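Excluded from the complex is one protein chain; the other protein chains are retained at their positions.
Should a chain be cited, it is by its letter among A and B, assigned in written order, with residues numbered from 1 in that chain.
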Amino acid sequence: MYTTDLSGKKKAEAVAEDPAKLAAFEARVAADDFIEPKDWMPEAYRKTLIRQISQHAHSEIVGMLPEGNWITRAPNLRRKAILLAKVQDEGGHGLYLYAAAETLGVTRDEMTEALLSGKAKYSTIFNYPTLTWADIGAIGWLVDGAAIMNQVPLQRTSYGPYARAMVRICKEESFHQRQGYEIMMRLASGTAAQKRMAQDALDRWWWPSLMMFGPPDDKSPNTEQSMRWRIKRDTNDELRQKFVDISVPQAEAIGLKVPDPALKWNETRGAYDFGAVDWEEFYSVVKGEGPVAKERMQARQKAWEDGAWVREAARVHAEKRAAAKLAAE
Amino acid sequence: MDALVTYALRLGDDSLVLGQRLSEWCGHAPALEIDLSLANVALDQIGQATHFLALAGALESKGRDADQLAFRRDVMDFTNCLLVEQPNGDFAQTIARQFLFAQYQTLLFAEMARVKDERFAAIAAKALKEVSYHATLASDWVVRLGDGTEESKARMIAGLDWMWRFADELFLMDDVDVAAINAGAGVDKAALTAAWDSRVDAVLVEARLERPPARRAIVGGRSGRHSEHLGHMLSEMQFLQRAYPDAEW
Partner (left out) sequence: MSDPNKEWPLWEVFVRGKGGLSHRHVGSVHAADAKMALEHARDTYTRRMEGVSIWVLPSAQITASDPADADALFAPAEDKVYRHPTFYKIPDGVTHI
């Protein structure tokens, strides 16, 4: 999930706050009221939100890269236009989210610097490579599917600007998962080579997709506070289970096999039992040891550095024009 | 080949190749907002390509659709102008290409929107709205970069210098153009040069840039004689269709 807390296992530090203000704040949040930028808020709330929203934004921006890898190789004009529009949407979503975080008193440049210096995290899923066209299908279907599951409830998150960004994002993303599933469907019913491609993509993306929901609940110490503050609406394990229950029949419907020998329908629970996620891999990827983590960071750094002279030139031009206008008055 | 088929192909290939080039920027632009702008321009071009190539396929009536034309022809059968296939280079080079081409497309489609052949006129009328914005966007950037820092100015000059060689080809008239005009679909491109010159010059003046000196034009795109760059672009763009010829996507 884009919004999973990847800050580590440490519990958030307590800051001494005015008890009366804190109580009033907690009461407002509990009453489903929205908190707006200029409202009083506890420092821990502000910090947690900045971290979560910027992490979400970074994920959108880094997430442009694995799919962007196939825009120039999309197999026909329709797919090319759809994929380009989708990746562009992700850039837009990053933009909305950065803007939401900026209302909390952090600049976009500061957030960008945190990303490029490796200080800020982003979703682990984007540190896996896109090897074939089927990966574009798998990402749309599974990765966007997982993201939607977390983002829909966040439309009612307690922080107004974040909630409004999520409303816009959810509206725009509604086609993303469908286009991914459509790609997979087409491949799964295509030639033997295409079918192989589709199954291979599912094999590689299934477990990283389950990791997107973040560490198991007993290893996620800030969940309780985040849920009280309505910046998280369900626990990691609840969402993971929901995702498995929804995705398995979708795979079966197009004749693909989920790569989990332990996967089994549990009649009593009314849910699928599934195998253990490799959490060691997850924590390594969080630390920056994903297969293409270096490539992703290098691409972002290059774009930022190569663009520096452009951003500078526009700024200088604006200053020149403003000065000339002033002189003419 | 029927002249109108070739005429539609040329229009489609111009947009396709430019759209493909611009899409290479996605995820790598100098600022997030610029990333979105470039993607919008690319999407417009890919849309135009789809319309013109579909029209070419229909006029040809050999059962080839837009995708077959885009993904199953080799370099010598591509008829785009050399300008659009030029590499992105830095942002200034991309802007130079976009600026020169969008000014041309705006004039071309304004005329084509009025031709007798409704198929061409309809695509042109829709595309005109798109490319007018592209021209504004690119012109604004030429001004910012030309009249920005010393570095941006040097880069803008270099970008224009790279692209200027291929500008004359835009207005070159041959038998296909004449036949298309006679058929009520084509535009007299040679007649657009004066307006193009004055629009380009006006922007260059605002950008405090000199007009690049006249030079020998490099041509050949319309007859399939391309630069080295196009082959590489096609090998990437057409990879899946070539590697899996029986597949549907």
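A few notes on this one:
In the analysis below, a contact is a pair of C-beta atoms (placed from the backbone, for glycine too) under 8 Å apart; a residue touches a chain by one contact, two chains touch by 3 or more.
The model shown is predicted, which means the values in this text are computed figures rather than measured ones.
Interface residues of subunit A with the unshown chain, by the touch rule above, are 36, 38-40, 88-89, 92, 95-96, 99, 102, 107-110, 112-113, 116, 165, 168, 172, 304, 308, 311-312, 314-315, 317-318, 321.
One chain is missing from the display, and on subunit B it is touched by residues 31-33, 36-37, 40, 133, 136-137, 140, 144.
FYI, only the chains that are shown with their structure count from here on.
Interface residues of subunit B facing subunit A in the complex, by the touch rule stated above, are 16, 20, 23-24, 26-36, 39-40, 42-43, 46-47, 49-50, 53, 66-67, 70-71, 90-91, 143-145, 147-149, 151-152, 155, 236-237, 239-241, 244, 246-249.
Put simply, subunit A touches subunit B in their complex at residues 61, 64-65, 68, 71-81, 84-85, 87-88, 91-92, 94-95, 98, 133, 183, 186, 190-191, 193-194, 299, 302-303, 306-314, 316-317, 320.
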